[in-house]
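A single protein chain has been removed from this complex, and every other one stays in its place.
What follows is subunit A.
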Amino acid sequence: MTDLRPYVIGVGLSLLGLGFVPLSGLIPSSAVPGQPALFDWYFNLAAQQSITLRSVGLTVPSLDTPGMVERGAGHYDMVCADCHGSPSAPAEQFADNLSPNPPLLVERMAQWHPEARVFATVKHGIRRTAMPGWPTQMRDDEVWDMVAFLMALPDMEAKDYERIVAGGCTGCHGVDGQGAVPGTPRLDIQTPGYIEAALRAFREGTRESGTMMAAARTLSDAEIEDLGALYGRDDAVPVGSGSAEAATIVRLGIPARDIPACDSCHGAEARPGYPRLDGQDAGYLQNQLKLFKELGPERGGPNGHIMAEVVRYLEEDEMEALADFYGR
């Protein structure tokens, strides 16, 4: 035992010493540029390695599905561009006073790869920097949209970027709410009540969507009512012809597998609080069905727990057929 004494004492003193380092106040916490590079180097290395570790084993989905770049761009312009700049504008002045300095992505993205590491960075953020994680950890599909946009960013012309992000809500949902970008919902077919409830759920964080939570965060009750009235016009859109299989599920469900008929809640007689589906964007519908099945009631929204029960036994190909039936 006495042989070990010097080591035990050594380790004890080292731990004590480590505790005293932060107590001394000598580790710089100032964000003003020009601090010693040692700690930046240290924490940056840790972050790089952590990102690499998180990205191991990720399956990268196809990133050239129509709509992905546009959906990512909307969120980028709203949340990221202030610090990281955009093709049409430099970063805000305050970004210069951040340390570590946020990279200007228009220039830097060309050197960053692979996609899985970009994904891990956007989803989890970076501790000890100003980089936040994605607002919800449940929506990897949205994070991949952002990755698709970031990958396209270096080659993007300012006028193209401006065209994509112009107009706030209308950029994705269309000028009349009829939908502009594939994979985002059209709003004109819904009732004002449905749109208001959805916006409130996004604002309060009870419905999971990083993009919409960020967009609805600052809306006042009056603005939500105005948006409901503006977009929720309950317009009837004729549905195209879907497969016979989908038509059966829509009208009758598959009672033997505990799948109820869609029409019961989304048909002409349904209460205004339930969403209308006729003419909705097919990609959006399919994604939502997938989310209901993956997340269950966690997907959120005032009636998400009902849909979670409904889709429990729905197969992937049936979801596709249903999205196709309702969608355009």
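Here is the rule we go by: a contact is a pair of C-beta atoms (placed from the backbone, for glycine too) under 8 Å apart; a residue touches a chain by one contact, two chains touch by 3 or more; residues count from 1.
Definition applied: contacts and distances are computed from a predicted model.
Asks: Given that one chain of this complex has been left out, which of "L-lactate dehydrogenase complex protein LldF", "ABC transporter permease", "Cytochrome aa3 subunit 2" or "ATP-binding cassette domain-containing protein" is its protein name according to UniProt?
Replies: The record names the chain that does not appear here as "Cytochrome aa3 subunit 2".
Asks: Looking at A:Asp40, A:Asp176, A:Asp263 or A:Asp324, which residue reaches the missing chain?
Replies: A:Asp263
Asks: Which is it among A:His113, A:Arg163 or A:Arg251 that touches the chain not included here?
Replies: Going through A:His113, A:Arg163 or A:Arg251 one by one, A:Arg251 is the residue touching the chain not shown.
Asks: For subunit A, which positions touch the chain that isn't shown here?
Replies: 251-253, 255, 258-261, 263-265, 269-271, 273-274, 302-303, 305-306, 308-310
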